[in-house]
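Up next, subunit A:
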Amino acid sequence: MAGIQIERVGKRFGGALALDSVSLDVADGEFVALLGPSGCGKTTLLRIVAGLETRSSGAVRIGGRDVSDLRPADRGLAMVFQNYAVFPHMTVFDNVAFGLRMQKKPREDIERKVRRAAALLQIEPYLDRYPAKLSGGQRQRVAVARALAVEPAVLLMDEPLSNLDALLRLEMRAELKSVLREAKTTTLYVTHDQTEAMGLADRIAVMQQGRIVQADAPTTVYSRPASTFVGGFVGSPPMNFVKVTASGRSARLDALDLRPPADGDLLLGFRGEDVQLVPPDEGMTFVVKVAEPMGSHLLLTGSAAGCPVRVVAPPTASVHAGDRLGLRPDPDRIAWMSQDSGLALDGHA
Partner candidate 1 sequence: MTGARRLMFWSGVAALCAWVLVPIYLIALGAFGGRAAAFRWPKAFTLVNASLEQLATFLRIEGVWNAALNSVIAASLTMALSLLLGAPAGYALARYRFRGAGAFRLMVLLTRAFPLAILALPLTVVFIRAGLYDTPFGVALVHTALALPFAALVTAGLFAGIPRELEEAAWVFGCSRLQAFMRVVLPLALPGLAAAAIFAFVISWNEVFAASVLTVRNRTLTAYLLTVLAESPLHYRFAGGFVLIVPSVVFIFAVRRYLFALWGVSNR
Partner candidate 2 sequence: QDLVFLSTQLRPIEEAQKVREVILKGAPKTTYVVDEPSPFTVRMRAEQEAGKKTVSLVGALHGELQPLLTFNALDPIDDVAAKVASRGIPAGLMELGKLGSGKQVYIPWMQATYVMVVNKKALPYLPAGADVNALTYAQLAEWGKALAEKTGSRKLGFPAGPKGLFARFLQGNLLPSYTKSMVTEFRSAAAETMWGDFKAVWAGVNPNASSYDFMQEPLMAGEVWVAWDHVARVKDALQQAPNDYVVVAPPAGPKGRAYMPVVAGLAIPKGAPDRAGAVALIEHLTKPETQVITAAEVGFFPVVDAKLPADLSPGVKLLAEGVARTQTAKDALVALLPIGLGDKGGEFNKVYFDTFQRIVLRNEPIRPVLDAQAEVMRGLIDATKAPCWAPDEPSTGPCPVK
């Protein structure tokens, strides 16, 4: 039983507001990814949960117990620091064994768990080295191994795979997922890699300027963003937004008929891949500025109805800069936002 309840936590650094009343429940064994632009307060939130930073207001519960005033050591968690914080004066082995030693585990136990964590993160060859002699990615893996080795009830990870190559990251992601699921570890995971968030998380919490603006299942966040910000932030390319003025629950964009859920100045949101390319007179008009072959697909950047739009086309499509096309978004995957507030108009999920 080690869910995390973050209740209206606020944090000011001097005058600056870093966290503005953040509330988030992470159920026992759940994996929540924190996603948000650089500087939005992810690290700060993690540090407050860990007890490394004093909160200005609010409370943090772990496993139902109010830990707001507990020392980090007593909160029963482990953490991967954004800048690793591996102990320079200990070998990799001692680094990984650190948490276990603090728990006074028997020797063989430590040995075994360290080896397992090291194997998982492929740092076995370096167990006797000092961190100064490791590459950046190796150091980062030491930091992750150190946190995994203690098999904590609650695990906080701050961009733990940011310095790994794609392949390794993919592997690590899979390993993490199975290890954490098996151990039923409650995890709060900061990442800027959306695929990582999508692939790993039970839920994704999107932060913006010190606030959590949406916390939902990955697919929901992806396809039903709670605001233009989320839509624009999650997914690559980001969700496209085209200005539409509706009256009588109906609007027209070039050759396209739409049925918005409200009237007034709206934004039509759609994903670049949720769109059909049609002849120019059969959808909204899209003028291609750049066509980038991206291997698995062709990325078209251009504009429609005066708004920048990016569209994913099959790699085989023959589209060139300057072409005019028609776009026909999948009506089931359209998101409607208010132009004023930027918030989604229908309250799904």
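Basically, a contact is a pair of C-beta atoms (placed from the backbone, for glycine too) under 8 Å apart; a residue touches a chain by one contact, two chains touch by 3 or more; residues count from 1.
How were these picked? Simply put, all candidates are chains of the complex that A comes from, given by their letters.
What you are looking at is a predicted structure, and each value in this text was computed from that prediction instead of being measured.
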Among 1 or 2, all from the same complex, single out the one that touches subunit A. 1
Within their complex, subunit A touches candidate 1 through residues 50-52, 71-73, 77-79, 81, 83-89, 98-99, 102-103, 130-132, 136, 139, 146, 150
